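A single protein chain has been removed from this complex, and every other one stays in its place.
Chain lettering (A and B) follows the sequence in which the chains are written, and residue indices restart at 1 in each chain.
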Amino acid sequence: MLTAVLVPESLDAARAALADEARPLAGGTYLMPRLNDHATPPTRLVSLRRVGLDGIAVTADTVSIGATTTLARIEDDERLAVLHSCIRSIAARPVRTLATVAGNLFVRQPYGDLAVALLALGADVEIRGGAGPRTLPLDRMLSAGLAADELVTGVRFDRPAVFRYHKAGRRRFNSASIVTVAAVLSVADGVVHDARVALGGLAPRPLRCEPAERALVGRPLDEASVRAAAHAADPLIEPVDDAYASAWYRRRVFPVHLRRALLGH
Amino acid sequence: MPSQIVTLTVNGSPQELIAHPSTTLLRALRENLGLTGTKRGCAQGACGTCTVLLDGEPVVSCLVPVVTVDGAEVTTVEGLADADGGLSPLQQAFLDNFAQQCGFCTPGMLMTSCALLRRTPAPTRDEVDEGLSGNVCRCTGYEPIVAAVLDAAGRTSAEVGS
Partner (left out) sequence: MAPINPRVNPIDHDYFPHERRGSFSVIGSTVQRADAHGHVTGRTRFFEDTAPRGLLHLKVHRTTRHHARINSVDVTAARQVPGVVAVLTHEDVPNNWYTVLRLIGIEPDDEPVLAEDRVLYRGEPIVAVVAETEEAAWDGAGRVVVDYTDLPAVLDVEEALAPGAPVIKQAGTNYFVYEGHHCRRVRFGDVEAGFAAADHVFSWTYGSAPIEHAPTETTGCIVVPQGDGRLRIHSNTQAAFFTLDNTALIIGRPFADLQVVGGTVGGGFGGKVDVMVEPLACIAATVTNRPVQYSYSREEEMQVSSPRAAERIVITDGVLDDGSIVARKVVLYVDAGAYSRHSPYGTTKAAAHFPGPYTIPHVHIDAHCVYTNRTPSSAMRGFGVTIGDFALESQMDRIARELDMDPLELRLKNAYRDGDVKAHRKVASGTGLIEVIQRAADLVGHELAAESRLLSSTTPREG
């Protein structure tokens, strides 16, 4: 049962409120369904809607997005076209109007496609805790988590030359992920020089897939190298059965979707 | 924590209500303000039935604790018709295209479509499909709903043109 919903107007006030055994509430699209229509222990929420963490800053080289920026706002910002195919693959507009960037980092797979994209983009996460601000690479934050008194305040990444994103769902729009692939590749003289590959829908958390990256670097980007990358990724993925697909199916179709993401067919 | 007073502007009228922490925007509209046109479908944010416009943008109102949106402007299905009760072009298009069967998803469909047409006044069929993808019609009457939205877009642009 919700016993309190606080709406602080600054980050410091939010952190103070959270210290009193409360949970942060961003867009609520993951948390609220688990509170509605269920018997739940007494729960205090601290809404981050008014703490001033929303906003988008874009320079020639970098993108910074505030933690509570909604997915809809990214969708409406032409400067962030690189993220649009990802954003439009997540839920539908009436949910994207609520869902936030930081919230998307903490939801369980097969949700959290933006986190997959940000992982491939090599994003850093800006964090604020009792010991002051710090910055952590997203993949580190996903594995290590946050301290109890910390909040994500934003994400930052370098604008990629080419960004590849491909999501397979149960239907064309508004489906959780069966397989999500996001990748930043640099290819010169027909050879992959650098690769960052992230996967969704294939493990409890978004996966940065370094074995697949190593299988690509130094080779031409073609059917053979992509097949090798899928093969290298296979021991890393740990898909689960859910209402969208079986673990078996996800593992079986993963190479196809990796190919579609990287080669476009 | 005690209940608190929340102020909203709903369909153009200022409204005050007393909200418990667990009062969602959906429940505030239906139970505190008596605006029962907005329907509860899943309370999970999955079906789009409870969609309203919050500061002009469509949201699933079942996921919004109302105390977090104090001061907001809200538009519900009751706010679509004009003051004399004349239907909006979108409502009329839903009527003329038989874009409802049981009618339960209709308010949410209308609000999502309303927001879609504001963002994209002349959508393609594909854009309507994508725009309505968060609204479930279990009578599976999607085709006439899509036709109604496209029809409404045509009527609105005809009005603007004349």
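In this text, a residue touches a chain if its C-beta (ideal position, glycine included) is under 8 Å from a C-beta of that chain, and two chains touch if they have at least 3 such contacts.
Being a predicted model, the structure only gives us computed values, none of them experimental.
Colleague: Which residue among B:Val6, B:Leu25, B:Leu110 or B:Leu132 touches the omitted chain?
Modeller: Missing-chain contact among the listed residues: B:Leu110.
Colleague: Of B:Val6, B:Leu25, B:Leu54 or B:Val77, which sits in contact with the chain we cannot see?
Modeller: Missing-chain contact among the listed residues: B:Val77.
Colleague: Out of B:Thr38, B:Thr68 or B:Thr112, which touches the unshown chain?
Modeller: Only one of B:Thr38, B:Thr68 or B:Thr112 touches the chain omitted from view, namely B:Thr38.
Colleague: Out of A:Asp37, A:Asp194, A:Glu223 or A:Glu238, which residue would touch the omitted chain in the full complex?
Modeller: Of all options in A:Asp37, A:Asp194, A:Glu223 or A:Glu238, contact with the hidden chain holds for A:Asp37.
Colleague: Mind listing the chain B residues that contact the chain we can't see here?
Modeller: Residues 22, 30-31, 34-44, 46-47, 49, 76-78, 80-81, 87, 91, 94-98, 100, 102-107, 110, 136-139, 144, 147, 151, 155 of chain B touch the chain absent from view.
Colleague: In the complete complex, the non-displayed chain touches which residues of chain A?
Modeller: Considering the whole complex, chain A reaches the absent chain at 1-2, 37-39.
We take it that only the chains that are shown with their structure count from here on.
Colleague: Taking the mean of the CA coordinates per chain, how far is chain A from chain B in Å?
Modeller: Roughly 29 Å separates the two chain centres.
Colleague: Which residues, counting only chain A, touch chain B once they are in their complex?
Modeller: Touching chain B: residues 1-7, 25, 27-29, 32-33, 35-37, 44-45, 47, 49-50, 72, 88, 91-95, 97-98, 172-174 of chain A.
Colleague: Tell me, which parts of chain B touch chain A in their complex?
Modeller: These residues of chain B touch chain A: 1, 20-22, 24, 43-46, 48, 51, 54, 57-60, 62-65, 67-70, 112, 115-116, 129-135.
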